[in-house]
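First, the structure itself, so that you have it in front of you.
The complex appears here minus one protein chain, its other protein chains still in place.
Let's look at chain A:
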Amino acid sequence: MADHLPFEKPVIELREKIKELRSFTEDKDIDLSGEIEKLESRLAQLEEDIYGNMKPWDRVQLARHTERPTTQDYIQLLITDFLELHGDRLYGDDAAIIGGIGFFEGNPVTVIGHQRGRDTKENLRRNFGMPHPEGYRKALRLMKQADKFKRPIVCFIDTKGAYPGKAAEERGQSEAIARNLIEMAGLRVPVLCIVIGEGGSGGALALGIGDRLYMLENSTYSVISPEGAAALLWKDSGEAQRAAETMKITAPDLEKLGILDGVIPEVRGGAHRDVQQQADAIREVLRRELKELSSKDPEVLVSERAEKFNQIGSYADVTDANTEE
C-alpha cells in the first residue's frame, strides 16, 4: 500500500518535484534556489489547504490507514510494566480485544482496547479488530477486576464493529454488548474512553460508557459505516463518500453535536506520521482527566456518568409548543 492517501497526492507530488530540483542543483551546478524557494512557499500553502480542510472522507481514510497506530502502540508508549491478561473464563480468548494492567505515570491502571492487525496474517488472528461476545466478556471481566481493586480504566476504541457472524450470534453478541453497557454504567472507578481509529456502532460503544469521551482528530464514530449507510440510503455503497458527510461521523462533527469532552489534535497528515508525538498528546489528556476523575467519590462518578448520557439527544415537546402562545 502506498504511504500516502489520494487526497494528499498534490502535496506528495510537489515535495517530489522540490527534491528533484535540489538534486539537479547539486549535480549540474546550476543555481535554482529562487525557483526552489517559490515552490517551497507554494508547498506550505498547499499543505495548509489540504490538511487544514480535510473532508470527512479524508478522515475516514486516515482512521482506516494500515499504518495507523493501534491500542498496542499506545500502550507501549504510555503504560509501563504492562501485562496483558487473557480470556473471558466462559468460552475463550478473543484477540480482537486486548486488556491488561500496568502503570500510567506511576499509578496503577487497567487498559482495554480493540486490537486490529497491521498485516493480513495478524488481521486474520485478530479478526480485523471485530470482536465476538467473548471479547466483550473479557473486557467486562477486566473492568470488574479494576473496579474491585479501585483502578481507573482507560478504553481505546478502534473497531469497524462487533463481528457479524453465525457463531457470534449463537453466543449472544447482543447480550454481550448490552451487558457491558449496563455494567459500565455502574463502575465505581474512573472510566476514560478514547476513539483512536474507527468507532463502529454498538461494537465500539460496548467499550464506550465512560466518564469522559475523547476522539483523535481523524477518528470516526458512527451508528453505521458510510458504506452501509450509502447502501441503505442510495442503494449504492459507492456513495460512501457522500454518506460520510451526511452521517456526521468525524471528531469535529461529534464535537459540534455535543457528545465529546474533547478532540485530541493529530500530527499533520495523521497519527501514523509520528506515533511518539501522538502518544504524547494522549498522555496529556490521560494525566489531566485521570487526576480530576480520581478525586471524585464513586457515587458522584456513577451519577455523573448516567447524567452525561441522559443529556444526549434533543426532542421537541409538543405541549410546550401548544401552551407557549
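Keep in mind that, in the parts below, a residue touches a chain if its C-beta (ideal position, glycine included) is under 8 Å from a C-beta of that chain, and two chains touch if they have at least 3 such contacts; residues count from 1.
Just so we're on the same page, contacts and distances are computed from a predicted model.
S.K.: Any idea which of "Acetyl-coenzyme A carboxylase carboxyl transferase subunit beta", "C-type cytochrome", "ABC transporter permease subunit" or "(2Fe-2S)-binding protein" UniProt assigns to the chain that's been left out?
M.R.: The correct option from "Acetyl-coenzyme A carboxylase carboxyl transferase subunit beta", "C-type cytochrome", "ABC transporter permease subunit" or "(2Fe-2S)-binding protein" is "Acetyl-coenzyme A carboxylase carboxyl transferase subunit beta", the UniProt name of the unshown chain.
S.K.: Taking the entire complex into account, which one of A:E13, A:E35, A:E169 or A:D236 touches the absent chain?
M.R.: Looking across A:E13, A:E35, A:E169 or A:D236, the contact with the absent chain belongs to A:E169.
S.K.: Quick one: say which of A:L21, A:L77 or A:L181 touches the chain that got left out.
M.R.: Reading the full complex, the residue touching the unseen chain is A:L181.
S.K.: Which positions on chain A touch the chain that was left off?
M.R.: Considering the whole complex, chain A reaches the absent chain at 162-166, 168-175, 177-179, 181-183, 185-186, 201-202, 205-206, 208-209, 221-224, 229, 232-233, 246-249, 254, 257, 259, 305-306, 309-310, 312-322, 325.
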